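Only a single protein chain was left out; the remaining protein chains are all shown in position.
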Amino acid sequence: MAATLGQLAAQFGCELVGDAGVVVKRVGTLGSAAPDAVTFLANSSYRAQLKHTRAAAVILAPRDRDACPVACLVHAEPYLAYARIATSLHPPASAVPGVHMSAVVAASARVSPSAQLDAHAVVGSDSTIAADAVVGAGAVLGANVSIGKGTRIGARVAVLDGVRIGARCIVHPGAVIGADGFGFAPDSGKWQKIPQVGSVIIGDDVEIGANTTIDRGAIEDTVIEDGVKLDNLVQIAHNARIGAHTIMAAMSGVAGSTKVGKRCMIGGGTVMINSLTIGDDVTITFRSIVTRSIEEPGTYSGHLPAEEAGLWRKNAARFRKLDALADRLIEAERALERITGSKSKNKDD
Amino acid sequence: MAATLGQLAAQFGCELVGDAGVVVKRVGTLGSAAPDAVTFLANSSYRAQLKHTRAAAVILAPRDRDACPVACLVHAEPYLAYARIATSLHPPASAVPGVHMSAVVAASARVSPSAQLDAHAVVGSDSTIAADAVVGAGAVLGANVSIGKGTRIGARVAVLDGVRIGARCIVHPGAVIGADGFGFAPDSGKWQKIPQVGSVIIGDDVEIGANTTIDRGAIEDTVIEDGVKLDNLVQIAHNARIGAHTIMAAMSGVAGSTKVGKRCMIGGGTVMINSLTIGDDVTITFRSIVTRSIEEPGTYSGHLPAEEAGLWRKNAARFRKLDALADRLIEAERALERITGSKSKNKDD
Partner (left out) sequence: MAATLGQLAAQFGCELVGDAGVVVKRVGTLGSAAPDAVTFLANSSYRAQLKHTRAAAVILAPRDRDACPVACLVHAEPYLAYARIATSLHPPASAVPGVHMSAVVAASARVSPSAQLDAHAVVGSDSTIAADAVVGAGAVLGANVSIGKGTRIGARVAVLDGVRIGARCIVHPGAVIGADGFGFAPDSGKWQKIPQVGSVIIGDDVEIGANTTIDRGAIEDTVIEDGVKLDNLVQIAHNARIGAHTIMAAMSGVAGSTKVGKRCMIGGGTVMINSLTIGDDVTITFRSIVTRSIEEPGTYSGHLPAEEAGLWRKNAARFRKLDALADRLIEAERALERITGSKSKNKDD
């Protein structure tokens, strides 16, 4: 969807430096954008790349405007401005109203005339598909499912009985929403399944990644609040609650009944064990394992970076004896005390 | 499925304290159960919640009976009793016999008249679907697949050629059973694929989570014994064997040819490397990496909990020099010996 730089500047609140009549049709990278593309510079440490760009214009911050050899769209938050302008140039496809003849839709389902149901989609009894929603090819919606206005269910997504998804959500292919939570009672060396009678309630503007799984609640519901963004291969267990506008990167997971606050940022591969409460505005870096509730906003970490194997092996071997090493240090400190007759300053445990 | 408290007490071996004629229709939580619901107290540390419950009755242990303000169903194992009573009140749906007209079933497949095949299900040649089994919408079964009595294959599950699944299993949507194991021989900087000619054999009463993957064996079979419970996004590699009644939480994995014993409990995110033997009754807590065989029953761990980022960063930086720190400690101990003329008591490596 083409636009002039003047139109983009006006619509997205940028100051334009350059020719307002130039037409742009797409986005590109600083390094390889074509002359009909707009690009962006969000991180000034890449400023050196500016001078080689062939883009029609660069979206950038005031601090970088003088270094830009081509037109620029100046905005205090250039990455955000880029996101909006890119969406304007590359808008998501609209629903093409209609039900593909191979789709299987229960007679009692209510499908908006403006919704799009693709080939081999399945919609169960008493389910509702709101206006402008899309149900992708091979997606399977169970009974009593509710899909909100403008929500896009990807190909081969499974949404099980009773799950409610709000408006303007995007669910990527392969996601499974509403499978049974993992609940069993021990029974003389075997396991007795506990019925999972809750459901999953998903707010508006939620995005759910490919092959991500969100389990239904054991008794009450699993809840994903408005604006949550989940990446691929994420696991949300039964009765978890993910607070509004929290973002979770790929392969992260939340165990049963854990409540995550609003506006949290959860790094890739991070796992939270069950029954925790994580407050609002908590950032947890990648690949951490969270075993305690966290009240304080802030950043938390839990990974040890990979090292050359020989160095790693030596350190890992010492870790295996870390408690013994600590005891030896205490012993050495005591020996020193006996010699010097004074206590070590750092003695604190 | 409604029942009176008297019926539940009689059927599930509970002592009833209260009115045997009260009818319950569902389960609820201690905190929000409606007056037609039964709830449970399995962990006495939540006993304080008892006094506010509006449930018709609480399933609880003898030690908690006197604290219960409403009717109670007393049982030595209240969580197990709850699981059974909840199943009685919320029984799994029975198969609705019949093959949906959009299903594609090979002429040579044998499908029990009491089995249910949903929309767009696919059943390959010479496969067998036993009585009361359900094959969900869009599920794909290859050739020579066997599905046991009463087993429920979820929507969009893939079961590949030759896989055998026992009776009363539940396979949740998106699971893939019998894809090729990951086997390649190095070939001058490239990889030569090794045919994966084994299959997957799954016992009775197994539950397999959403988007979990179980690979077929390279030569012999991958085996999941009776009563195993696998959560979502679990990976079982070729030629692994998971012993009866072992339970594996989400995002855990077992690499090739590793044998896990019976009644093991594997925490979420835990990974076992290839070719290990893990004995019976081994518990491994979440997010561990198991690199050695384990013979002894017991509990094993391997995670470092996340901490406030500043503290974590300092400790992680020290870990990087742990071997050097240990050497310095040894040096300090030696210096002390030279001074005191005696050996440190803790000197053991």
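Letters A and B mark the chains as written, and numbering starts fresh at 1 in each.
Note that in this section a residue touches a chain if its C-beta (ideal position, glycine included) is under 8 Å from a C-beta of that chain, and two chains touch if they have at least 3 such contacts.
What you see is a predicted model; the values in this text were computed from it and never measured.
Asker: Taking the entire complex into account, which one of B:L73, B:A115 or B:V140 touches the absent chain?
Answerer: In the complete complex, the chain left out is touched by residue B:V140.
Asker: Decide which residue listed in B:G13, B:P62, B:P91 or B:P195 touches the omitted chain of the complex.
Answerer: In the complete complex, the chain left out is touched by residue B:P195.
Asker: Identify the residue among B:V228, B:V290 or B:A309 that touches the chain left out of the display.
Answerer: Candidates B:V228, B:V290 or B:A309; residue touching the omitted chain: B:V290.
Asker: Which listed residue (A:R164, A:K193, A:R216 or A:H245) would be found touching the missing chain in the intact complex?
Answerer: Checking the options A:R164, A:K193, A:R216 or A:H245, the one contacting the hidden chain is A:H245.
Asker: So which bits of chain A touch the chain we can't see?
Answerer: Here the touching residues of chain A are 26-29, 32, 77, 79-80, 82-84, 86-87, 89-90, 92, 100, 102, 118-120, 136-138, 154-156, 170, 172-174, 205, 207, 209-211, 227, 229, 231-233, 245, 247, 249-251, 263, 268-269, 286-287, 303-309, 312-313, 316, 319-323, 325-326, 329, 332-333, 336, 339-340, 344-349.
Asker: Please identify, in ascending order, the residues of chain B that touch the omitted chain?
Answerer: Counting over the whole complex, chain B touches the hidden chain at residues 102, 104, 120, 122, 138, 140, 142, 156, 158, 160, 174, 176, 179-180, 182, 184-187, 189-195, 197, 211, 213, 215, 219-220, 233, 235, 237, 251, 253, 255, 270-271, 273, 284-285, 288-292, 298-305, 307, 311, 314-315, 317-319, 321-322, 324-325, 327-329, 331-332, 335-336, 338-339.
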